[in-house]
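My questions will all concern the structure given below.
Only a single protein chain was left out; the remaining protein chains are all shown in position.
Each chain gets a letter, A, B, C, D and E, in the order it is written, and its residues are counted from 1.
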Amino acid sequence: MKKVVTFGEIMMRLSPPLNYRLTQISSLEITYGGGDANVAASLVRLGMPAAHAGCFPDNELGQAAAQSFQRLGVDMSHCVFKGDRLGLYFLEVGASLRASRIVYDRYNSAFANLQPEWFNWDEILKDASYLHWTGITPAISATAAQATAEAIQAARRLGITVSADVNYRRNLWQYGQRAQDVMPPLVAGCDMVVCTEGDAEDLFGIKAEPGAENSFVAMSEQLVQRFPQIKRIIATRRNTQSASHERIRGIAYIDGTFHETEDFDINPVVDRIGGGDSFISGFIYGSQKYSTVAEALTFATAASALKHTIHGDINLVTAAEVEHIMAGNTSGRLLR
Amino acid sequence: MKKVVTFGEIMMRLSPPLNYRLTQISSLEITYGGGDANVAASLVRLGMPAAHAGCFPDNELGQAAAQSFQRLGVDMSHCVFKGDRLGLYFLEVGASLRASRIVYDRYNSAFANLQPEWFNWDEILKDASYLHWTGITPAISATAAQATAEAIQAARRLGITVSADVNYRRNLWQYGQRAQDVMPPLVAGCDMVVCTEGDAEDLFGIKAEPGAENSFVAMSEQLVQRFPQIKRIIATRRNTQSASHERIRGIAYIDGTFHETEDFDINPVVDRIGGGDSFISGFIYGSQKYSTVAEALTFATAASALKHTIHGDINLVTAAEVEHIMAGNTSGRLLR
Amino acid sequence: MKKVVTFGEIMMRLSPPLNYRLTQISSLEITYGGGDANVAASLVRLGMPAAHAGCFPDNELGQAAAQSFQRLGVDMSHCVFKGDRLGLYFLEVGASLRASRIVYDRYNSAFANLQPEWFNWDEILKDASYLHWTGITPAISATAAQATAEAIQAARRLGITVSADVNYRRNLWQYGQRAQDVMPPLVAGCDMVVCTEGDAEDLFGIKAEPGAENSFVAMSEQLVQRFPQIKRIIATRRNTQSASHERIRGIAYIDGTFHETEDFDINPVVDRIGGGDSFISGFIYGSQKYSTVAEALTFATAASALKHTIHGDINLVTAAEVEHIMAGNTSGRLLR
Amino acid sequence: MKKVVTFGEIMMRLSPPLNYRLTQISSLEITYGGGDANVAASLVRLGMPAAHAGCFPDNELGQAAAQSFQRLGVDMSHCVFKGDRLGLYFLEVGASLRASRIVYDRYNSAFANLQPEWFNWDEILKDASYLHWTGITPAISATAAQATAEAIQAARRLGITVSADVNYRRNLWQYGQRAQDVMPPLVAGCDMVVCTEGDAEDLFGIKAEPGAENSFVAMSEQLVQRFPQIKRIIATRRNTQSASHERIRGIAYIDGTFHETEDFDINPVVDRIGGGDSFISGFIYGSQKYSTVAEALTFATAASALKHTIHGDINLVTAAEVEHIMAGNTSGRLLR
Amino acid sequence: MKKVVTFGEIMMRLSPPLNYRLTQISSLEITYGGGDANVAASLVRLGMPAAHAGCFPDNELGQAAAQSFQRLGVDMSHCVFKGDRLGLYFLEVGASLRASRIVYDRYNSAFANLQPEWFNWDEILKDASYLHWTGITPAISATAAQATAEAIQAARRLGITVSADVNYRRNLWQYGQRAQDVMPPLVAGCDMVVCTEGDAEDLFGIKAEPGAENSFVAMSEQLVQRFPQIKRIIATRRNTQSASHERIRGIAYIDGTFHETEDFDINPVVDRIGGGDSFISGFIYGSQKYSTVAEALTFATAASALKHTIHGDINLVTAAEVEHIMAGNTSGRLLR
Partner (left out) sequence: MKKVVTFGEIMMRLSPPLNYRLTQISSLEITYGGGDANVAASLVRLGMPAAHAGCFPDNELGQAAAQSFQRLGVDMSHCVFKGDRLGLYFLEVGASLRASRIVYDRYNSAFANLQPEWFNWDEILKDASYLHWTGITPAISATAAQATAEAIQAARRLGITVSADVNYRRNLWQYGQRAQDVMPPLVAGCDMVVCTEGDAEDLFGIKAEPGAENSFVAMSEQLVQRFPQIKRIIATRRNTQSASHERIRGIAYIDGTFHETEDFDINPVVDRIGGGDSFISGFIYGSQKYSTVAEALTFATAASALKHTIHGDINLVTAAEVEHIMAGNTSGRLLR
């Protein structure tokens, strides 16, 4: 099986224990994650090889971040260790009607200051079947956007499938360029995207016609018209009950057809970070393993549901565990 | 904005981690709280200045207790450090159908042994707009009851609004006087009270007429007749589903009119201690901020609902966070 | 009150904190338990004397295991300390739709290598009214099965009531004998059994007739016909909603009559291990205390429901706490 | 081997983790101990049977305290569960030149309020060879002093050896009687005492002559003259280097002869509480096992040295481990 | 007693538990500190009022940092909450021959971006007797240096004593100005400085003449000649044995006379951060309390020695505890 390559920033996540607030605590729990690297790590756990390209400060914190993915079997040999600081974020985990909150401290990170020429994409993508990136990466800095563009170009040149989670975060775009200018050419190079109606409107000015019966389909039809390379658009519908109770469904528009799964109910939610990344890795894996879109989409959604029960950003579950859920075993009976 | 002054005992609370039982553990988690001081601390967090008057043993435990409120910005300069022991209680947190339990160890505390003359109320209440006390304080000792009476008298003399959480706890009254004798003159000096039908019956012999459509209104009508100074009576209706699942609603009888909020659903409950205190601080704050009783009561109830998701006795939430809930954002979606 | 005697293996249980996976953690939480010893310990807590006979390695781990039961008041004086290793199991606690999982590491334990002659049953059972064992014990090794048989024979000889949780676990039977050969003569010596339809089919080839209105009754009728010593058959019906949410009901077939309790809803589940053992200890205690089967069965089921809220294998609740639940107080209101 | 009986209060000890100060922490570590019960528990660990008589509040804290000794095999069946509160103390562990500090909160404990008639000494001391008490017990309350006197009388009547750690603590004597009046008749009934020159001067007005070459011998000669029942006087000489570094030596005056061990160097000290109690249990055990005083004293001192490396009040070491140290193996080489 | 005012940055300090390395851990312990604010907090604990002026990001982390000093009684009312990030540093605590290491992440902090006009020094210094700053503050940014200069000018104008810990850290000076240009005019406004021979050479080009018997005196003589306002120069001599074992001595050159204390031996060192700050606060306090320089210097050095036994940056000791050490009680005997 050929490897999947991801590119993006890995940050240190610092959380108070349990549901404590940031002003209450004297210790913080540490994990490491990034929207793209999480996909790589979850894929390795499912059984597909993966490599991640990124940039870390040349200190103990950078090493610890990279080691946490190397531990899981992600090939980190294309990572660069240059620069001063690791991007951080502080996560306060909510409960019930109190939402979880994130305080970012990621500006001027080693990744933001990367130089595109540090990444030789022909070499990094050698023997790869897949390149995956997220809309967070080009939002970080001009050089990060440039490197993303070069990676996509190389992938296209090498005939490698490209996917993106377009994931528009308004607050992140602070280096002087507009997402609306930067993203379209990047997305134009993708075969698959994760995109919601909101993302499509914000980034591409695509409005699902008012009165459309299915706004996702309406959006998707316009998206594929605008970006003809795109063949598959997927997303999760979140029906968030509370910070502790989530309900999700997978949806897809693939080759002109709409697909949808059953709802998966998650109560309690152990950790919601990385829920979308696990959906993507589930879909990439599922698309290789199953012959039908319906199965791949159900696998992806079941994988994402399971992720909500795992601490940290990464979906530490095997394909067999996902299939156990797919087969309807959601009652959580003890396995001996 | 003028300050709110509270008076009462602050105790050390010792709890096993998570839901462990007291006989299972080798460490106890420590917080500090008191029904009145909790109101002060929550108010400061909401944005109103507050001071607390109390008495602590002259040792490290007394200092730690006082510092935990000073840290949050409560003015503790009127506290007295005399005596030997800090009142303690051991809290075993239940789960599902197992109730939480409290084992008190508070007799003979420094606070119980206070001398009324240690508190110069004219000075303490200078520049205050509000005095708040609870029915626990006069239950502790004759001197504590005496100091409460003096505080109320000073407040009335100075034209300061007085509120009380009447909060009758039968077991506490052990120093030789009856609550039924001590409480009425104190309550007579109040402008606002938190009082349930049960409290009114136990303390004042007020029985909501059988067959009354709304027992709270029936009780309130009699209460204001008996204590004409009282203009506002508020309470929460708890519809406790389990030790882990609570549903609350705010009710009020104000100037002859009954008010009631929607239900707020809290599942899971992180910490129920201080739920009533946060309701009161929410109402005091809300009454200043909003022009209608309905808004103030909704603010108070939303604040109390949020408190159930916070560890410890004190409602560590901002007014903006309460308003986010008031606006119907109870689904707990991640805030970045 | 005469004592209850149990016989079986006590293992060290090692669990990641909270819901972490085994591959994520750097510490493991330790408790000790065994399906039979758990019954003894829970009984002592309820108020009946109990003794446990077992075998531990002659090292610190064996001592720690035995001490954890001695601490609770179980008479451990009949235990033997010989052999090299303590049986272990690793428990990964699930959440929501992710099931809990157990990884066993119990082969070649000190208990598996016991010699039947180390146990003088006439002495151990002196002054006992009850012997309880589980189907796990004869599954461990030939000598453990032999000792079980000798214990049952001694109990019968001394006129002591015998009960068993037949608890068939296919994977455990690995020493060369078939459960279907070993278990019937042991079960033949029992007055009471915990047995589900699945157990009865797997072990004794008893099939509840297809179309039977009540499969438990159908199974029970055949069971008492086959083993005329058996007078009472009890079980719990688990309606598992998720790894975090359980619903249980008690059922019994006693002297030809079927009994059934209401459902008890447990959400969240704190710890499901030992739920069956607490049902049995509840029934043994309840049968002594109450005059009706209905009460004993409700006590047993309420006890088991409470166990799901307690960390560890043992039901650390008093009879008064169970009766509080029996009386319908399942809303978990704070007890001061 | 006949059992040793101890009598006295067991308290909950609450300590900040590591060397934190009481004002810094949000959790406290819990252990249970008492100067006399520690002797019982350490003896059981060494291999002698022991029982403890005491009084605990009838709540979870009292149970937990008693269970912690029952776990180690001390017979707690003569303990009484009546009263409201468990005595507590807060221990702040120092380091280097910062001394450890204790804040007591033990007044009005269940033990202080015991009634002497709750203890049937003839029954408790049946089959015992030894009664041990400490000077702390008669300091707690008049009834505790009375019960101590009755225990000693019963022991004398039954021909049981009596020992005491006279352990004078000025601050404790607060119930209206003077140690100088209460202690002499109690000490008069002892066969063995732990007593320093300071204790002897404070309690009995015995001054080692100025200029005496060996003040301990000078004191002992007067002590045996005054209390002719006493045959053995033992003590440790502490040469405290810092809160983290201790050096101890055992000394004894036995049948007119002075004995002294080598110094034992302990660096770092893990926990100094119970160091004296472990010396006593070591001497009681050693006196039975060895034929010479020198060996018994060396065993006792080695046991006490080892105790300083064990967390908690109790000397959790085997006789073999003490003998390993006695044999000069103090270099701490890894044992596989 | 008039208050001491300090000015400078407070950072979050994140340390692995115990002596773990940064690449090994999954949680970090949090405290807050700053070279100047530590002086303020330690002074309050000793008994002198103190206020701190600083700048924090307007988020939970900024609040937590400020609250940690407010908790100890430092007046934080002159602090400004503007900006995005809190300065951080990661501290890896060494042991024995492995040194402790710090990884800074403090650039672009809210403090670095402060505007001098946010601080009204006439108001801040009202009723103050003392202004203290450190050489770290002007190293952070041009605006921080400017604010420092304005504070010193105001203090001089108001007749307030000024002290500084010159504390030259080469790596910090990165905003384009040289310490050698910025520091002299600031130091010229000081009455007292902490300064070592190395600092004097690096910052002011002052070389203690080779062959000088006492290099500190040689340096001091030149320093007072160059900066005639300076009357007192103090420092500690560290004779570091290992990361776990420190030996310190206080030295001073005051009004032309050299003073020196005995050595204080600290083994083990619990936490060396803030050792210098506690020396300064000890000297400021001691100078007020004692009539001789020798006593003040011994108090300061004893205070600093004690600090090495306290977790965190701040010297949480009372004046009585320091005097206990001054009086020679360094053996660490248990205090009851």
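Following the convention adopted for this analysis, contacts are C-beta pairs under 8 Å (C-beta built on N, C-alpha and C of every residue); 3 or more make two chains touch, one makes a residue touch a chain.
In this text, all values refer to a predicted model and were calculated from it rather than measured experimentally.
Participant: Among E:108, E:153, E:222 or E:241, which residue is in touch with the absent chain?
Facilitator: Answer from the full complex: E:241 touches the omitted chain.
Participant: Can you work out which residue in D:195, D:269, D:284 or D:297 touches the chain that's missing from view?
Facilitator: Answering carefully, the residue with contact to the hidden chain is D:269.
Participant: Give the residue, chosen from C:6, C:31 or C:330, that touches the chain omitted from the document.
Facilitator: Within the whole complex, the residue contacting the unshown chain is C:31.
Participant: Where does chain D touch the missing chain, residue by residue?
Facilitator: 264-270, 305-306, 308-312, 316-317, 321, 324-325, 329-336
Participant: Kindly note down the residues of chain E that lie in touch with the hidden chain.
Facilitator: That gives, for chain E, the contact residues 18-21, 23-24, 94-102, 104, 169, 171, 240-245, 268, 272.
Participant: Taking the full complex into account, what residues of chain C touch the chain not shown?
Facilitator: Chain C touches the missing chain through residues 14, 17, 21-23, 25-31, 59-61, 63-64, 67, 84-86, 88, 90, 92, 103, 105, 107-108.
Just so it is clear, only the chains that are shown with their structure count from here on.
Participant: Using residue numbers, check each pair in A-B, B-E or A-E against C-D and return the one sharing over half of the contact pairs.
Facilitator: Comparing each option in A-B, B-E or A-E with C-D, the repeat is B-E.
Participant: Validating interface symmetry: for the copies chain A and chain B, is the fraction of residue numbers used by both over half? Same or different.
Facilitator: The interface is built from different residue numbers on each side, given that under half of them are used by both copies.
Participant: CA centre of chain A versus CA centre of chain C: separation in Å?
Facilitator: Averaging C-alpha atoms per chain gives centres 45 Å apart.
Participant: Considering chain D alone, which of its residues make contact with at least two other chains?
Facilitator: Counting only residues that touch two or more other chains, chain D contributes 21, 23, 26, 67.
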